[in-house]
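A protein chain is absent from this complex, but the other protein chains hold their places.
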Amino acid sequence: MCESFEQLQQNLIKFTEERDWSQFHSPKNLAMALSVEVSELMEPFQWLTEEQSFNLNDDKLQAVSEEIADVQLYLIQLASKLNIDILKACELKMIKNAEKYPVNQSKGCAKKYNEF
Amino acid sequence: MCESFEQLQQNLIKFTEERDWSQFHSPKNLAMALSVEVSELMEPFQWLTEEQSFNLNDDKLQAVSEEIADVQLYLIQLASKLNIDILKACELKMIKNAEKYPVNQSKGCAKKYNEF
Amino acid sequence: MCESFEQLQQNLIKFTEERDWSQFHSPKNLAMALSVEVSELMEPFQWLTEEQSFNLNDDKLQAVSEEIADVQLYLIQLASKLNIDILKACELKMIKNAEKYPVNQSKGCAKKYNEF
Partner (left out) sequence: MCESFEQLQQNLIKFTEERDWSQFHSPKNLAMALSVEVSELMEPFQWLTEEQSFNLNDDKLQAVSEEIADVQLYLIQLASKLNIDILKACELKMIKNAEKYPVNQSKGCAKKYNEF
């Protein structure tokens, strides 16, 4: 059982080492694999309306759940190869986003920070 | 400070609520946004050799680190909208992957499970 | 001036040869570059409603037009590297699609052929 994000990271690295897949896992290849998985995640949504996309049937929800996992697993592997701490990177990015998108300017507005 | 993945998830939801961005965040739109971010993450690798992709200079590594964060942040938001528990989904997917890719068949081999 | 698709293909190959870029243009790299360009094309649409996506302002339409060109140019280069005739491939695919999606079954329906 994965009790935490850290535990998941360790289990995943062990999984890859046992299969000797490190040789294929250059950052370049992992970035490609990540992109392929994200498209598989996007695929069920492409012809849905936004409203429909909130109400997936059980089969589609299950498929989406597995694709979300695939994306997460490759993201962990890519970050690991580059010695990037995902949680720390997220924390720093959220600080940056809070500066780029102050509440009073961005409330209810989908503009990019450079379009204010 | 994000002390854990769970804390990060909560901080992110608060960030979005404060900006009233929920109206734009249909699962369909979040899946698109995730895909756009993944491509920004892939972009620095596109003309590098696999070997070069291990040795990014500091500027590129910093950029990649921010893009990894963006991907993680959108992934959390998409999962949250669909009430999917990312860590649980990863755990289940790893069990499935372990069955699809038994060590003795997949060691040192990049074939997909349906190509064995 | 590009008078035809064939002329465009020839001009593009000449452009690449003059810059000695063939060394970077492995099919793998061109596929990545194509994917990056498609995301840049998708980016302006991500927070728009479907209805809004029909009515881009002039700046966004110009940007989208350039991204469509980038996608087309990389697609030509990838096909060229693999000796694939794009027009012929499209023709064959359209015959296949007509068989997979007969008018009477697929009229007004967004289902995939394997969901009928």
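Every chain is named by a letter (A, B and C) in the order it is written, and numbering of its residues begins at 1.
One rule holds for everything that comes next: a contact is a pair of C-beta atoms (placed from the backbone, for glycine too) under 8 Å apart; a residue touches a chain by one contact, two chains touch by 3 or more.
Everything quoted here is computed from the prediction, not taken from an experiment.
Although one chain is not displayed, subunit C still touches it through residues 1-2, 4-5, 8, 11-12, 15, 18-21, 23-24, 26-29, 31-32, 34-35, 38-39, 41-42, 45, 48-51, 53-54, 56, 61, 64-66, 68-73, 75, 78-79, 81-82, 84, 86-94, 96-98, 101, 103, 106-108, 110. Take subunit B: the residues that touch the chain left off the picture are 32, 35, 47, 49-50, 110.
Mapped onto subunit A, contacts with the missing chain fall at residues 24, 29, 32-33, 35-36, 38-40, 42-43, 45-47.
The working rule: only the chains that are shown with their structure count from here on.
For the criterion of most C-beta pairs in contact, the winning chain pair is A-B. Subunit B and subunit C, compared by their mean Cα positions, are separated by 26 Å.
In whole angstrom, the spacing between the mean C-alpha positions of subunit A and subunit B is 2. Residue positions of subunit A with contacts to 2 or more other chains are 32, 35, 49-50, 110.
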